[in-house]
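Removed: one protein chain of the complex. Kept in place: all other protein chains.
After this line comes chain A, so read on.
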Amino acid sequence: MYNSLTRIQNTFGFFTTVAFVVAALIAASDLITPRTPTAGLLAPTNVQVVKGRPHYYSSKKEEYAIIKFSLDADLSSLFTWNTKQLFVYVTAEWPGPGNATNEAVIWDSIITNPSADHLQNIGPVAMKKLKRSAEGKTIDPSRGLLKLRNQKPKYQITHPSSRIAEKEDVTLKLHYNVQPWVGLLTWNQGQDIGPWKKLAGGISKTFNLPALKKKDAQKKKST
């Protein structure tokens, strides 16, 4: 500490230690914050299976399931000071041969905490609106309240075999992934862990996918 340079070095060195310890404490503060996510309703509202191509120039034809759904969920307890964003996604699951389970994402959404709004990849107008929606708030748990009605899926799903029509025992499941500013990524867990409760609900009743929609039959009806 006898000249300026050693004082800069020593002070910066200890600053890195303090910063690391504070970051560890922030990550640990998540562990004592209760998480009580609930999902009231998750149900398919309209299910169709159609034929299509994976891309425009493909000669391969595949069957695609288009599952519209309704969802009520309260994920507001997942928003704390250390939450950067929440990734919410809905999967469709159906049993395969043997003990295999097929799983495909049909819809997802990124919900940012106000502290991370600037990271959202949206246009300037939508960004302004998003920022204004949480003006003066450091966290906004109300963003965790999801209410979707007859939501169109973002992804139409198929299967490596290209066949998905008339599959039985399909369920929809809600998942989430909490992405913190510091700490580990956490997903919805299968059981209660301390103050983190498992997601209540979030699984739909089983349903069957319908038979392939015939284009000819539809045309005949419409004419």
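Note that a contact is a pair of C-beta atoms (placed from the backbone, for glycine too) under 8 Å apart; a residue touches a chain by one contact, two chains touch by 3 or more; residues count from 1.
Operating definition for what follows: contacts and distances are computed from a predicted model.
In the listed set "Signal peptidase complex subunit 1", "Ras-related protein Rab-21", "ER membrane protein complex subunit 2" or "E2 ubiquitin-conjugating enzyme", the entry agreeing with the UniProt name of the missing subunit chain is "Signal peptidase complex subunit 1". Although one chain is not drawn, the whole complex shows that of A:A19, A:A43 or A:I122 it is A:A19 that touches it.
Contact between chain A and the unshown chain involves residues 1-4, 7-8, 10-11, 14-15, 18-19, 21-22, 25-26, 29, 80-82, 115, 138-139, 181.
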